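Complex shown without one protein chain; remaining protein chains in place.
And then chain A:
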Amino acid sequence: MSRIIVDKAIVECDAPILRVGEDGSFPAVPASGLVFVSLPQYLAQKAELTARGDVGVWFAPADEPEVLGDEAAGLAYIAVEFPAFTDGRGFSIGRLLRERYGFTGQLRAFGDVFKDTLNYLARCGFNAFVVRADKDIEDAVKGIDDFTEFYQSAVGQPQPLFRRR
């Protein structure tokens, strides 16, 4: 079992990320167990997929939350890929899903994820982190609280500091 961070706790979780084939074909979705399908696959097959509660949708950095819109509110899991930790598009995706489209389920970051971006990710609405396998997950979890005070409005603390100080 792989270990991931959920709500600041380290838990065991294996949830495959299903990618669209090079020919554009959608992979078969396992009959049971938490799994993430790509946004295009979800949009194409949502009638059958939404029937079960353990199918999540994953976003690539260029995917637009607008495509899913308010439907996000009905999902239990969404994941966002960070191919490189320096690709900050996923931060905007997280905030849009949480703040504009009412997503309240688990928001998971995967890819180039390690200690040093967890604080920002958490503030953009992520509460689950698939830390890179070669990184120390016990140390990484501490990164969520690198900062405990913030100037801006963000997920978790919508009131900017100037409305609280």
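Going forward, a contact is a pair of C-beta atoms (placed from the backbone, for glycine too) under 8 Å apart; a residue touches a chain by one contact, two chains touch by 3 or more; residues count from 1.
Heads up, the rule we're going with is that contacts and distances are computed from a predicted model.
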* Structure fact -> According to its UniProt record, the missing chain among "FAD-binding molybdopterin dehydrogenase", "Divalent metal cation transporter", "Exporter of polyketide antibiotics" or "Nitrite/sulfite reductase" is "Nitrite/sulfite reductase"
* Among the options A:Arg3, A:Arg19 or A:Arg89, which residue touches the chain absent from this view? -> A:Arg89
* Of A:Asp14, A:Asp54, A:Asp70 or A:Asp136, which sits in contact with the chain we cannot see? -> A:Asp136
* Structure fact -> Residues of chain A touching the missing chain are 85-89, 91-92, 95, 100, 114, 116-117, 119-121, 123-124, 136, 146-154, 158-163, 165
